Every structure is written in C-alpha cells, then in structure tokens.
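For this depiction, one protein chain was excluded, whereas all remaining protein chains were kept in their positions.
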Amino acid sequence: MMKLSHFLRSRNALSEKLLSGKAGHIKDALWLHGSCAGMSTAGQDIATKGNYSNKIFADFSVFKGKAALSMSPVSPRFSKLNSGDFKVDKTGCMMLNFWPAVGQRKYDWQKRQLFALSPTELGSLISLGPNDSCEFFHDPSMKSSNAGQVRKSLSVTPLADGSGYFLNLTVVNNNLKTNERFSVPVTKAEFAVMRTAFSFVLPHIMGWDRVTSQLPTNTDQHTPRAVPQSLDLEWDK
Amino acid sequence: MMKLSHFLRSRNALSEKLLSGKAGHIKDALWLHGSCAGMSTAGQDIATKGNYSNKIFADFSVFKGKAALSMSPVSPRFSKLNSGDFKVDKTGCMMLNFWPAVGQRKYDWQKRQLFALSPTELGSLISLGPNDSCEFFHDPSMKSSNAGQVRKSLSVTPLADGSGYFLNLTVVNNNLKTNERFSVPVTKAEFAVMRTAFSFVLPHIMGWDRVTSQLPTNTDQHTPRAVPQSLDLEWDK
Amino acid sequence: MMKLSHFLRSRNALSEKLLSGKAGHIKDALWLHGSCAGMSTAGQDIATKGNYSNKIFADFSVFKGKAALSMSPVSPRFSKLNSGDFKVDKTGCMMLNFWPAVGQRKYDWQKRQLFALSPTELGSLISLGPNDSCEFFHDPSMKSSNAGQVRKSLSVTPLADGSGYFLNLTVVNNNLKTNERFSVPVTKAEFAVMRTAFSFVLPHIMGWDRVTSQLPTNTDQHTPRAVPQSLDLEWDK
Partner (left out) sequence: MMKLSHFLRSRNALSEKLLSGKAGHIKDALWLHGSCAGMSTAGQDIATKGNYSNKIFADFSVFKGKAALSMSPVSPRFSKLNSGDFKVDKTGCMMLNFWPAVGQRKYDWQKRQLFALSPTELGSLISLGPNDSCEFFHDPSMKSSNAGQVRKSLSVTPLADGSGYFLNLTVVNNNLKTNERFSVPVTKAEFAVMRTAFSFVLPHIMGWDRVTSQLPTNTDQHTPRAVPQSLDLEWDK
C-alpha cells in the first residue's frame, strides 16, 4: 500500500507564494484535494504512509476579480492483478480548485473548494459550443450515510458578448450551514487552453496512454498459422 | 511465438466486479475478445502459451437501460523482419464490447458481443457530423469456408433531439439461429470522449507512434556530400 | 555517418505480399523512396553503408480501382553540433506512394511514384475544407542542373457528391518521355484518418516532440536571483 497515492495528488504551487503556507502542511493538503472522489472521508492514514518522491506538479490558473481557478490533471490509479498485469482501478480526473479573492490580487487558498471533473464531464466541456451551457452536480458522499449533506454544482454558461464563459461553483454544506459561491469568468483564449489541454489529458486520465505506450515485443518472425490469412483482410478493405 | 499475443488483449475490469467472474477464467476470456479479427477461429493454444506479464488494461464504459458498452484500444501486432527491423503485421483496433442488461443496473458480461473498429471506421466516427449516421458490416469469418454464418452490423444514428447518438449492434448467427440486438444511447458528452480518445488512439493502432518515437541517433556532424544542398531547399520554400 | 539514414526509410509491407518482392532488394528500395527530397540523385553508397537495426515500419494504405496509395511518416534528420547538442538538419515528411492497378486487386509496386509532403503541405491538407482543393508542385531536381526534367504535381479536389476527395498525382519525366497519372478517390472516413494521423505526425516531423520530451533536470531548488520575480509575472496575468 506504500505507493497507493502516487497519482492521487495535485498541488497549487502558486498558493504557496500567495499564502505562505507552511511546508509541513503540504502533505495533508495534497491528500485532501488530490483524489478524484471521496477525499473528505478517506482515512488520513493512507496519505501519511504514502511514499512521496519524484512527483511533478503543474497547474493552469486564472485570477479574476472575485475568485481564482486552478486546474491540474490527476492520473488514474492502477492496481495489480494476480496475473502480474495492471488495470485501471480508478479513473483519473481534472481537479479544479476555486478560491476566493480577499482583496486586490489577494486570494485565500484556505477557503478553496474542489471539483473533480470526470472523463465524461471533460467530454462535455471539450464539445461545448459557443452558445452552449452545461451543469454538473456532485455529492462527495453519494451513496454513503452522509449523502446529501454536501452538494456541489458547477455551471458553465456563455458570456453575454460571446467572449468566453462563466464558471460558477456552488457548494452547499448542510453540516456547516454554509453556502459558498465562486464566479470566474474565463475568456475565449483561456477556454481554448482548457479545451486543448483537457483534450490532451483525457486519454491519460482514462489510462489509454498506458495501453498504447507499451513497446513492441520480440514477436515471432513468422505469421502464426492459427490465424488464417484471410481473416486479416477484414482490415485491409 | 511466446509474446505473440502481447498486444492482443483487452479486458473489462468492471465486469469482474459486476459478475464475480472467476480469476482463473480471465486468460481465456482475454484471448476471446482481444484480437482485432478472427478471434472465434484462432487457436486457443496460442493464448495459453502466451507470456502474460505487465499488461495494462483500461476501458471506457457507459451503462444504459438496455445494455452496456465498453471500449478499449488494441495495439498493433509487430513482426520481425530478417533485417532485424519490425513492421506492423496487423493493425490494431478499437474493441467494442456490448453486453445486455439483465435487471436494474445488472449486466450479463457472458452474453457480450464484440465489434472491432478498424482505423478507417474510427475515421468515420471521428468525422461524424451532428446529423450524420454510418453503418459498418463485419463477417468474422469473411473469405473462409464459414463466411456468412455470422453477420454483425453496427449502426450509429443521431438521436432525434440532437443530444447524441444511438449505437445499435446486431449480431445474426446462422449456426446458433440467434439474432441479438444491443442498443446503447450515447450522449454528446460521451461521444466527445469517444471522439477525443479515438483520435488519440488512431495513430497508435496504426503503429505511427512507433515510427516517430525513435530517439535521434548519433548522426554524423557533417552534412553528407551525396545530398546536394540545393535539394534540401525544396522544404524551405 | 553510420546511422545517417536511420530515419530516412519507409517501406510498404503490404507490397511484399502482393508482389513477392525479393527480400534482397529491400534495402535499396528503402533508400530510393525513404528520403524526403533528392532521393533520385543521392548516392547509393550512403544507403548501403547504413546501419539497419531495429527500425519500425508502418503504413496506411488505400486500394482503389485504378491505383493504390500508401502513406508513412519519415522522421527528421538530426545532426550533432560542436557543442554536443542536436539540431534538426532536415525536416521529416509524409511520404506518399502511388502505384497502379494492373488487374483486379493487383497492383504493381515496381511502377510506384513518390511524393513527399512537407510540413506546410500537411498543414494545407489538414485545414482543407469540404469544398476546398489544393495542388502541390515538386521538382525533385530543383535548383540542380537537372531542374525541370521531372515534374510532379499532386492535386486534391473534392468529390462531386461531397463524399471525399480525389488525389491525383501526375509525373512528367522529360528524360524518359513518360507521363504518368495516378487517381485515387479517398472517402471522407479515409481522409479523416489522414487528417488525424497527419496532425499527430506534424509536430514529430518538425522535431518538436524531441524538444518537449526532454526530462526535467535537477534544477536548483532556489529561484535564481538574477531573474527578478516581477518579470515572471508577465505570464501570470
């Protein structure tokens, strides 16, 4: 279980500079927002046992008047089969972090809220037309006894002048009796970065880059007789 | 012939959970649906002799009311030439698995049917307009003595409200006197995932990522005299 | 000069099967159509001295009534600088091979003609609208004393029913007094494969995948003082 959380973390480097967070707090923070689902209930013990070496962190961030938004990909989690092979145990995601402005060019990273986009939600954003809008609803505790206590919704709506989109995150926490709202306007150019980078990331968080990146093996020089030559022709038509 | 089937397998991890299939059956199952063509007639002995180590399995699946659909890329098969070089012996494919619902959120993986998309069929799907439709016909035994006994057709048609596509697989087996039909509606977002991931996969199943991923060699420092400088200018214009 | 032609070769594996070409002829054939320009005048001695090991060959081919067309990427050629660094000495290309039908489903690979698409020509094809057409003119001996003796032109025109494109290659050889013409209709699906695969290949034949694939180095842990922090902000805006 040592390397369980190898792919499960993402971190906003910028926040360090902005907020002077103590280095000693980083690991916990990573775990809290690094997993694609269930991070609020997952045991901290897994994170603290994790083997943290040679990770690479990279974010794309936009800073606007009322809030900031940063994005970073979270790789899928693989598990080993009895056969020695690997399978995707948990699909990766695109982790969004919203955090509020607390002054001119000052943002409070401690008040951030996360929203993890699944592959299909990325597909929705990638194919969004200039006048389209979409909305996603998440319940971090879905199907557990805590279901319904925290509700998150992310809506993406076109700006009136067609110059981009509004990203609105609403987080209602019935436990804490809080209702937070983050509004980040994204320009057409910024959304093009998102669309291009999300398209790049999508096959990776699905684990398909692993399947295709395996090197060619020393396959035998002769065509195996068990596969009739004629069958191969289906693909030559 | 040890590593012949290195790239020829794909597996739906989810089905394990859903159906509690025995681990001991996995290898055979892999072989049965892992090759891009001719899997129904290929000798099992090849599979059982295969060297199964360090494979990576990853699927994209959608679960709908009447059936489920999972997709995973199958890499091309390479063969070694006398020169020591490799060539693509068999192009890879996108393997689709359709399997029926047998209750609420229950699907029967044993009743699955396969459909392997060739590069050109992927091209057809990738370039499908919002109102376009397409249909592919496969005969797993084409040009063998069993030709015509099993006929498969996959049609992709736009949903009436423009919100996605219908994927319909029909499998007529004259031997078994069966006629199976699988209907899976795919949302615009899910189709965007397919389009993006298929576009990523296409060069890989063609083997073109291998050609381009070779590292630069220690080419000589001097321009070879045999290639007149002037000829190079064709590419500078 | 041993590995000079490492990237310069491409081969159509299928033609072997179709035409039963002798294996002993492969190396010369490779050289003849493997370089992006100037192959007709380049010295054979370079090819025969080349170190042929562990190459990977992969083509995409379409077979039509009057002719066949195969495509394969040719990687750029790198040369070593005095500093020990590498630079792209010659941009790669997309090598097209046209060869005529000489009977039903029979094609004569010996009568093939080559056309090497430059990055900008690939850009032209990638951005071709459904009703657009384009034409490229090549003179393999451009700016040499043999200029004008062989003229090649490739035109791409939309099919009347909008179902794809016509690729027409004309090769006029004033030396041999020959005028060859190859016509290959390409379906919308096949062109989608070309567009997708050409888009994938383009950065590779430009050598840009090499620039970006270098691993992160052990850069120093501290921000260098020589770069004022404020300057970095240009990219944070």
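A few notes on this one:
As written, the chain order gives the labels A, B and C, with residue 1 at the start of each chain.
One rule holds for everything that comes next: contacts are C-beta pairs under 8 Å (C-beta built on N, C-alpha and C of every residue); 3 or more make two chains touch, one makes a residue touch a chain.
Source: prediction; values computed, not measured.
Screening C:P73, C:P140, C:P185 or C:G207 against the full complex identifies C:G207 as the residue touching the chain left out.
From the set A:S72, A:N97 or A:Q113, the residue in touch with the chain omitted from the display is A:S72, counting the whole complex. The omitted chain makes contact with chain A at the following residues, 1-4, 6-7, 10-11, 13, 23, 26-27, 35-38, 41-43, 45-46, 52-60, 72-73, 75, 77-82, 86, 89-91, 93, 118-119, 138-144, 187-193, 195-197, 200-201, 204-205, 209-210. One chain is missing from the display, and on chain C it is touched by residues 76, 78, 82-89, 119-124, 126-127, 134, 199, 202-203, 206-214, 216-224, 226-228, 230-235.
Just so we're on the same page, only the chains that are shown with their structure count from here on.
Two copies of one sequence, chain B and chain C, touch each other mainly through non-matching residues, since under half of the numbers at the interface are common to both. Of all the chains shown, the one with its CA centroid nearest the global CA centroid is B. Averaged Cα coordinates give chain A a centre that lies 37 Å from the centre of chain C.
Residues of chain B in contact with two or more other chains: 78, 81-82, 86, 89, 119, 209-210.
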